[in-house]
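Following: one structure in structure tokens, then a few remarks.
Left out: one protein chain. Kept in place: all the others.
Read from first to last, the chains carry the letters A, B and C; within each, the first residue is number 1.
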Amino acid sequence: MSSWAAAAEVLRAQRIETPSWAYGNSGTRFKVFAQRGIPRDPYEKIDDAAKVHELTGVAPSIALHIPWDRVEDFGALGRYAADRGIELGAINPNVFQEDDYRLGSLCNPDPGVRRKAVDHLLECVEIGRVTGSGVLSVWMADGTNYAGQDNIRARQDRLHEGLREAYDRMPENMRLLLEYKFFEPHFYTMDVPDWGTSFAQCLRLGERAQVLVDTGHHAPGTNIEFIVAVLLREGRLGGFHFNSRNYADDDLIVGAADPFQLFRIMHELVSAGGLDPAANVAFMLDQCHNLEPKVPAMIRSVLNVQEATAKALLVDAGALARAQAEGDVLGANAVVMDAFNTDVRPRLAELREDMGLDPDPIAAYHRSGYQERIEAERTGGAAMGWGA
Amino acid sequence: MSSWAAAAEVLRAQRIETPSWAYGNSGTRFKVFAQRGIPRDPYEKIDDAAKVHELTGVAPSIALHIPWDRVEDFGALGRYAADRGIELGAINPNVFQEDDYRLGSLCNPDPGVRRKAVDHLLECVEIGRVTGSGVLSVWMADGTNYAGQDNIRARQDRLHEGLREAYDRMPENMRLLLEYKFFEPHFYTMDVPDWGTSFAQCLRLGERAQVLVDTGHHAPGTNIEFIVAVLLREGRLGGFHFNSRNYADDDLIVGAADPFQLFRIMHELVSAGGLDPAANVAFMLDQCHNLEPKVPAMIRSVLNVQEATAKALLVDAGALARAQAEGDVLGANAVVMDAFNTDVRPRLAELREDMGLDPDPIAAYHRSGYQERIEAERTGGAAMGWGA
Amino acid sequence: MSSWAAAAEVLRAQRIETPSWAYGNSGTRFKVFAQRGIPRDPYEKIDDAAKVHELTGVAPSIALHIPWDRVEDFGALGRYAADRGIELGAINPNVFQEDDYRLGSLCNPDPGVRRKAVDHLLECVEIGRVTGSGVLSVWMADGTNYAGQDNIRARQDRLHEGLREAYDRMPENMRLLLEYKFFEPHFYTMDVPDWGTSFAQCLRLGERAQVLVDTGHHAPGTNIEFIVAVLLREGRLGGFHFNSRNYADDDLIVGAADPFQLFRIMHELVSAGGLDPAANVAFMLDQCHNLEPKVPAMIRSVLNVQEATAKALLVDAGALARAQAEGDVLGANAVVMDAFNTDVRPRLAELREDMGLDPDPIAAYHRSGYQERIEAERTGGAAMGWGA
Partner (left out) sequence: MSSWAAAAEVLRAQRIETPSWAYGNSGTRFKVFAQRGIPRDPYEKIDDAAKVHELTGVAPSIALHIPWDRVEDFGALGRYAADRGIELGAINPNVFQEDDYRLGSLCNPDPGVRRKAVDHLLECVEIGRVTGSGVLSVWMADGTNYAGQDNIRARQDRLHEGLREAYDRMPENMRLLLEYKFFEPHFYTMDVPDWGTSFAQCLRLGERAQVLVDTGHHAPGTNIEFIVAVLLREGRLGGFHFNSRNYADDDLIVGAADPFQLFRIMHELVSAGGLDPAANVAFMLDQCHNLEPKVPAMIRSVLNVQEATAKALLVDAGALARAQAEGDVLGANAVVMDAFNTDVRPRLAELREDMGLDPDPIAAYHRSGYQERIEAERTGGAAMGWGA
């Protein structure tokens, strides 16, 4: 697809989900730097997410993290969101922040701890049923720090048992996306360290179990777009957690560390129909704005995904296919680079105006007074963060 | 298994296959340093492999690489080997050293090149039928150097088609082992870069398609024993190409860069029954002795695998399971480290004497005069190497 | 040096400093798992460090971290330690855990923050004067997360200015050791990411500024012993922070991830006289026992350094030099591997008995009732950790 009109149509329909936790304080093991204006409850997170959607037009849902976003009445939370123009999105269970989980959750050698972890997953399934979420997004911190600490295969068996129970409880319209991570918080093994392990576990669960690709969760040098292409071919690409990294799981703004990589990932999606709503690939952000203010950083992130998508949509598919068929290495690469080197910002500004939006969402945010307002208003109570 | 008697029985039965190509000259892209006494034909490679087996007692077969080891009469080659006490082992096709393969072999955009590559695989199946080889060991250099150079998914489709044809031609007793490699000789994508891709391709082929783990073919930091454990659990661990690395695919002597890693891999095998002949895991070496003399380096390599296996067999499985069940992190690790820290060399020397071998194979080699003899005798003709 | 008698003498004189912070709670950004029996003040940390020294005989000092270990009267703290048989060691300033340091400490664009950071360093110099510490151990978390965030060169200039002030204030017997770290907590640049940057900064400061090598602070694949050898040759190896890693800065027990690497580092030290007290290389541990109990983990760590040192002392230097001179690659490597493969534990047990210690410090710890006692006694108050 190389005409801008067709591209614009896809771009209008794009949906990028922002994560509730990225509106709260975050940091590294060394320090969480407190910011002003941080939400003090899930409702205020929804306010922030709604602001991001209001200005970008393509971020119409917010992912929830349980228990951080646990409320008495999820139905009410959903209505609150709907009133502000967004939906509740993926449900993210948390099975890593209690002392019980020191040696793992679903993979823990202690059956009592495993039971507790599975029960939490089942609770999240029920929350998702209430909120109408189509995605149960499972990441476990499970792993070991020392050789011999636990039995690798036994842990895979326990993992399957736990996921099986959650999978079987899910309503028909829900998918289980199993996220993998190369390392952290464990340093000898993670129990789902790579896409292959997630894929193998998903195959045993059923068709509604799919792999979730967090762009920050790979070994140095890994070609992520290759994994995306293979998973699309296997029908097992469930979605993304977008962010960017230079070293480990840096959780920087998506596209900040390597904008060309983000473009290449989008190119694989475009060329395999992965942007088609029928492909049902969930585009979610998962970031930590440790230094920079949260809301404009999230706007920047959404725009980065949008710009990369726009460039990918500009790739001249016909010319590319011809050059590939002819074995024209430089020619094929040039087709792709031509799209990447194009400055899509003016066209996206026009598209926004067509959509009734400000052409420059960042400037609009700064003009809006929103930041000043939340800094002034959100002063009592405890700022939300990873631990709350 | 922690008693030495039982361990010794396993060690007697161990079979480590040496690769014909490691007896020839090898090097880097910068330089192949010529050595003296290098074989000039496959028969002389067999002589060297037989010497390694004669001295170690656990290297009773030699892998062949076609066309480097192509001879008129493979039956005669097999009898030559048998006369010297060893067997012909895995057949390794070569689909990367002709100008036709510049853009790939099975994945090449040109159907004519793909046909040529598949035909070579079929030839190798037939050679294996003649030699009685149980393993068709497929590594392809296929990949791309630049984004957009070719269509990633289309290349996976072509790969499947080619492998399908070879798989279907294999006799019942033959397995297809599909090797993966993170990078090199291509630097944007390899077409089988990771175990997940190999696994997915094998699943589509059938039960006799299995993953081959080359210990040098992973991203930095990859936990290889985890992959070994998962593949054993899935019944898809076909075998190993052993070597060691610090950086890329260094092809150093196995155990030289990280002896603890080799031990941990062996520990996973031991604890999952992977050393049981019924598990049918092929233990093969794949190394380049660029600087050091070939035959003693190969003896050293075989001993390194043997020593790591012996240590893994010394792990007190009962104590380990107890510590793991109790969540005793330091205790479980201590069980494993106790085995690793044990000096198994005296016990292995005794085992060799029991087997009628010299207790010190390296010293025996130096005393044997073999090196002097091959250096003196192998003077005319062209030394074999990767290109011949 | 290859005779055990000479080795034993060196081993008796070895001094491995344990860090106060490793006796407190620690964790990852995801979770700090609380343990029982954790010290509630610096005095109890000293109790734990003294226990480690009592059982190992080679850990006679404890590093302090300011402000975590700030007390009213450091003289009294020193006497408390002396009464328990240990000394106060390196002083470690903390310029990363206040909100002011969000954009850096010595490198911060704000002169007021830089002043505050320098003042803290000066305070630490004064504390060191009181405690008689010979080492000011400087690690800064300074860096940036995004391209353009700050001016790389200007930050180097500011760094020099701040260090200059601290260096000039130090008493004659104090050294400034400048630690480098590849990444974390910043992900685009660290201001001292590699040994070269630390070395360049030290050269400008003066002879008592030296490089501190934390074994966990390198890029994947880095040959640390090479750096050690080069710094020894330049006279700029100030000391170590020992720990081990598979991925990032995992801070696992030293020698746990790669015992062969630890041995190789010790081999470089031995062969360059780096264990000679005159070389003045500080051997310090810096670890996080996130999952395992602190005191036995620290004993294990000390033993791991001791075992690696013992093996390094067993390398037959004469045989090694001969093989190297002859270009005998396999022979030279074999000399080194022979030492590594030796089980030094029985000899070290004897050495401990000679020193009046229990031959098995871990077993002695478990028999001592110390763990039960601290778990019972340390119940009121707040457990110490990174944040307190």
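Everything that follows uses one rule, which is that a residue touches a chain if its C-beta (ideal position, glycine included) is under 8 Å from a C-beta of that chain, and two chains touch if they have at least 3 such contacts.
Since the model is a prediction, treat every value here as computed from it, not as a measurement.
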Key: Residue of C:182, C:240, C:283 or C:365 touching the missing chain in the full complex   = C:182
Ask   = Of C:10, C:130, C:205 or C:230, which one is in contact with the hidden chain?
value = C:230
Task = Check each of A:166, A:190, A:209 or A:297 against the chain that is not shown and name the one that touches it.
result = A:297
Query = If the hidden chain were put back, which of C:3, C:151, C:173 or C:379 would touch it?
reply = C:151
Request  = Write the list of subunit A residues that the hidden chain touches.
outcome  = 220-221, 223, 246-247, 256, 258-260, 291-293, 296-297, 300, 307, 329-330, 333-334, 340-343, 345, 362
Ask   = In the complete complex, which positions of subunit B touch the hidden chain?
value = 27-31, 33-34, 96-97, 99, 101-103, 141, 145-147, 149, 182-185, 187-188, 220, 245-248, 250, 252-253, 256-257, 290-292, 386
Missing-partner contacts on subunit C, residue numbers = 102-103, 109-110, 145-153, 156-157, 182-183, 188-189, 193-197, 199-200, 203, 218-223, 225-227, 229-230, 232-234, 260, 264, 267-268, 271-272, 315, 320-321, 323-325, 327, 329-330, 332-333, 335-337
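Heads up, the rule we're going with is that only the chains that are shown with their structure count from here on.
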Inter-centroid spacing, subunit C versus subunit B (mean Cα positions, whole Å) = 40
Remark   = Cα centre of subunit A to Cα centre of subunit C, whole Å, reads 38
Query = Of all the residues in subunit C, which ones touch at least 2 other chains?
reply = 220, 246-247, 256, 291-292
